[in-house]
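Heads up, one of the protein chains got dropped from this complex, but the rest are sitting where they should.
Then we have chain A:
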């Protein structure tokens, strides 16, 4: 590659092992035609999905920066593929990811755009940590291609609920747990065609829309939309579809009043509040839920 030749002759003060990791990373996330290409093209669906549903919640918006004034949390932001468009639309976004390298890539990529740099903040942490570290709440939480990777879905959804403002929006995109999603999503996409890097997904952790809906509803999040998404590997484009047996998106809204509607969850909430109270009195104690 011509650029590696150029590099070795001009830069000698930078740590070469850091650069090496950097090179492979940057290459992966932000190469629109590379390994993450399907995630780049998924923006054609998920950005309008988030944007249009958020716009419905406001009376009028600024032309040019439709999401200005909104605070969004992008959970599992990876290299910032979805975080950046949301920032460009005027929202103040916090992107979090547990993988240090991902945040480094995301941080580096946005640093070149002075406007974007100010709108987005990246942190290496989990959703639980955000919940503990800050009392700020968000107009929207985005968890795209994330819930199929979490340890405990119920807990995850509860944390989302906690960090949302009353009336706030939750946007999820994920993969259904069906025979079809095994055949196409794992066998074909990962093992045969390499559309998704091998080992990315575990079929057992896929979530059906019915299960997701029931968890959302039982945690005070009213489901507004569930829509199927279909990827065409030949055109590289995503399309909305009626069929949710593969990929799908969900949009739910936190109830506008503070009370948690379902009693079974009051116990858990009580625990959470206790822990939060403890945390505030003992700042050095970090309790994990």
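Here is the rule we use: a contact is a pair of C-beta atoms (placed from the backbone, for glycine too) under 8 Å apart; a residue touches a chain by one contact, two chains touch by 3 or more; residues count from 1.
Convention: contacts and distances are computed from a predicted model.
In the listed set "60S ribosomal protein L9", "Ragulator complex protein LAMTOR1", "Ubiquinone biosynthesis monooxygenase COQ6, mitochondrial" or "Centromere protein P", the entry agreeing with the UniProt name of the missing subunit chain is "Ubiquinone biosynthesis monooxygenase COQ6, mitochondrial".
Interface note: of A:39, A:89 or A:249, the residue touching the hidden chain in the full complex is A:89. The chain omitted from view is touched by exactly one of A:109, A:201 or A:254, namely A:109. Where chain A meets the missing chain, the touching residues are 2-3, 6-7, 10-11, 14, 19, 22-23, 26-27, 30-35, 37, 40-41, 43-44, 47-48, 51, 62-66, 84-90, 108-109, 111-115, 192-195, 233-236.
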